[in-house]
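One protein chain omitted, others in place.
A, B and C are the chain letters, set down in written order, and residue numbers restart from 1 in every chain.
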């Protein structure tokens, strides 16, 4: 067993390195990912070791990055695109939605799209406009894509490798404000499967679902609730499309109450689908409607207001209170 | 009272004409909308009467259409963009999501975006790939946009005028397979407000929500159900963002059961948000979970399979049965 | 800065051979007859497809009428290992690449979205979103570079497509990475109703110089010139000289698609003028004048066309929809459990009708 204490950023870096070692067809593409090592340094040192043909500093255009990645995939490569910030994925949406997502179905499976689109996402770092978006619902609503988010260095290390190895396109969401958080990573472990959710804290009163940056927040809320004698079960969703709700259904059947937490604006966000499905599957067990704690239905506010926009420990506990009050 | 029997296409045409007569700042922009009158002839004759400066045949690029519309709006114009088909809106998504939707908030309301984006949407016409999409959820999830869909010539005639007169950006979804359906339109009536839903058939057993192309389907289902002694209340949602659920809540509190119908893939579609909200607001009245009849979570299939993909009368009744069986 | 040459032409509309030392081409009589045959057959297919659409057997058909030389010429410039990325109108290229016309018919019948295998035929599936395929072609060419292969890539696009930002991005990528890709633009003068002047006030071939690579303008109704120019560009790409942009100057003689009514936006006399530059007639005249084609040969080609048309008609009419459940099957390589469940529900739902005997 080789364990290392890694930040999430470094875990991703090592995961990418290992994926590139394992498969010569893996090619990284993006703005500033080579020389500079990416604005978050996630690809630091990789161009130096793997060369410019495998770590490609691209021109500045997201449609170009994803569109040429499609072509590389058609030629047998496994491109890993970095979108520099969440708010800059939109120029690539046409390629993602009309091409990446549809090519397998279009070709009756003759052509596959093993493309990974890495997106540092979410707020909490005091950034300017377009640098704090949570665009996951757009992708989760798009058949043909898979969408995952990681919440900790262990999942980051394994998840990026699993996403690259997957035969389907994966939108890989990295919670940028957690890049610097550390954990022990066992580099030889047998990883958990990528497209599975996981109970990260046991509890009996309310099930709290979260993913990416909000998992830590949910765990903080659970710790605070415990002090007041309330027991929260926390689930890290991990996979946003496909959803893996089986463990959640089990949990909710037991607790009868559920709160979904995400940074994205709440309307038509992930919480909506989860609430709809859980209600269908747990109708007779639910003692309260599935409630949501999310961003408000407004454009992400200026940085100095983001604390009030983002769900935090208190917002989660407030939703938990409301669920208990039903 | 001047009434005319109009197809939905013609009603839109007259509505656009009247909006252009009323306000010289209204400018139409799009591919093939001038000389040709649009591929669905919705703008037929308008360039002839209003000239090339007000009915602009653009180069072939959707980002260009919407991006220059933003500039025209900043100069005081009221641009109405036509996206030729639903599947071709994606190149414009960057301008729509990062600019059109955010400029009012970005400028603290100093700048407004009275832009209308008309999109013929949905399936049922036997078209090739990318011509049968239902992209409404992407826009409904985007704060700053308003999203409406019309289901009949009367709403089409008034709705397009109201959307153009609105001070906010409106994504205006036209159910292309209903373009040829006719109704009497009273050209002097006082129209219903745009951002309101409407009960279009009274009933007691199950509330069925639909919008755009599916309203007719829901009404057919209600007629068929009536023959079997089952009474469906049908609501035409009309406004997808903001949602106007008050009339629906009243209805569901009475019926205790609800089915949402749309063509878009069901996961993370409009039905998810509606189900989540209704469950919150009607929790103690619901006798069954809010169920959804929608497209499957696959890319829109080839035309000769679309009948099986699209919700139809039987699919709606099936969902109604399931709701009753809870 | 490279200058854009005048229109390259090797065969006048009257069928006269023009000598052009920088675009030399030397074809055997067999090769010339082969080109002629392809031109005639793809036109015959196209006419049949238009008729089938009128009869309700196809959902839609985008005719290539008038663009046969551009497509057949470009198709013949490709080598077996090369890869071409078509739009939705490249039936002539599909033909030359050996794609079974019925695979193209099945797409426009609404049976599938492209039934051939790109890996086998060297022709990517048709791409309808304009011009997404130009980026794919460029990325594919970057893969070719990484493989160290002697392969070139040909990206098709229309004149209208030149306005889409994605094409500019493809050109920028191609230049920046010196990728072995050739952009082949059929300027057929219209994007549905929009005349070329709406997209550009200078010849499209000029566009390339601004991105740092050569642009060539060729008479798109001259199969010899198209072949020569495209072959040269593909060879340059294969040899590591990077991209070229080819503007094939041609004309869409028919409607944009069978849903279109071109009388609304263009005048009959313009069409008539272009009819005099017909790509097939000029090659026939040339072959006849040179004694390469005689009446027997011409008749044999006509007869082959009729056979082909009959086969296409039979095959098309016989085509049945695929079972609807297949819509679930190729969405992913690894089908997620929720989708598998949806598929099961779909099957159960369908079965319920059969049980009910409806």
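Just so we're on the same page, a contact is a pair of C-beta atoms (placed from the backbone, for glycine too) under 8 Å apart; a residue touches a chain by one contact, two chains touch by 3 or more.
Every value quoted in this text rests on a predicted model; they were computed, and no experiment measured them.
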Contact set of the excluded chain (shown chains only): A, B, C
Given B:84, B:99, B:251 or B:265, the one touching the chain that is not displayed: B:99
Selected residue (touches chain absent from view) among C:9, C:71 or C:164: C:164
Touching residues on chain B - with respect to the absent chain: 27, 53, 58-59, 61, 63-64, 67-77, 79, 94-95, 98-99, 104-112, 143-144, 146, 166-168, 195, 241-244
Sites on chain C contacted by the missing partner chain, in the whole complex: 1, 3-4, 162-169, 172, 175-176, 197-202, 206-212, 215
Those residues of chain A which, in the complete complex, touch the missing chain: 31-32, 34-37, 39, 57-61, 63-64, 87-88, 90-91, 126-130, 267, 296-299, 301-309, 314-315, 318
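Here, only the chains that are shown with their structure count from here on.
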Most central chain, judged by mean C-alpha position against the global CA mean: B
Where chain B and chain C are represented by their mean Cα positions, the distance between them in whole Å: 36
Chain A-chain B separation of Cα centroids, rounded to whole Å: 31
Residue numbers of chain B (touch at least two other chains): 87, 90-91, 129-130, 267, 296-299
Two or more partner chains touched - positions in chain C: 112-113, 129, 165-166, 326-327, 331, 338-339
